[in-house]
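Only one protein chain is missing from this complex, and each of the others stays in its spot.
For subunit A:
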């Protein structure tokens, strides 16, 4: 029996593995759920086995829908399955990763359920039975608290890498739901190509050296790259450096780039504009070097160094 009034996370695959945002959401959901059961909803093909990974992050239930047709299913077909499931079991809230897939699916489900959906949340918490959803607007210049007082379920998509995923104990109950998937001939997948190996992407990096305009010199960039290699770190940049031929938007940290939450971020010559800051505020240890002790990044750092970024890079290179 699937519990009523649950807090549901719609699981997403990235290639053959469960997407990091799903696990991040599970951890956060457990932290705020109170006595509500936390369930992961998994729509997968019979040969996939997302349950094992999901179970390590402590959901009370894993609701599994399996069908051959889930491979390459259209948004319309997926939304129909999810809508049916939600109507049958009436969860209190349903959360999606604010990934392209989540953002395509969630509003179709929302419309069929005639309920509210808040996009791209950075935080959420319960007040009684109301899920308070905190989302940025106007290029992260303002934050809004949004609620959905009268309709259920409460729905939101949540920005990836906003929360850290943590494994948790507990034996998840697995509920299998039979599905009959009608193929949707009006949207047929012809071809799928994996763009970047997920492991080399910045969003999953455990250590990051981030370069800003104050580190925009070939020698400093080269030195930072060497340091990164020695530390096993990835190199990220603020927006101005994406104008360099050796960096692209894929390495940009921030609101219009990648959100990161590494164990360590070393900011070199970054001022700490709000659009940058929201992209890295989830980092565990923040160390920043800047010529200007009053640069906003300094107050957002655990350790600071005032001086020339190039000089610090050179000194670190000598020691490593």
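Definition applied: a contact is a pair of C-beta atoms (placed from the backbone, for glycine too) under 8 Å apart; a residue touches a chain by one contact, two chains touch by 3 or more; residues count from 1.
The rule is simple: contacts and distances are computed from a predicted model.
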{"item": "Options \"Electron transfer flavoprotein small subunit\", \"Aspartyl/glutamyl-tRNA(Asn/Gln) amidotransferase subunit B\", \"Oligopeptide transport system ATP-binding protein\" or \"2-oxoglutarate ferredoxin oxidoreductase subunit beta\": UniProt name of the undisplayed chain", "value": "\"Electron transfer flavoprotein small subunit\""}
{"item": "Candidate in contact with the missing chain, chosen from A:88, A:114 or A:171", "value": "A:114"}
{"item": "Residue numbers in subunit A that touch the chain omitted from display", "value": "14-15, 74-76, 79, 99-101, 103-104, 106-108, 110-112, 114-120, 132, 135-151, 184-196, 198, 201, 207, 231, 263-264, 266, 272, 274, 277-278, 281, 285-287, 296, 298-308, 311-312, 314-316, 318-320"}
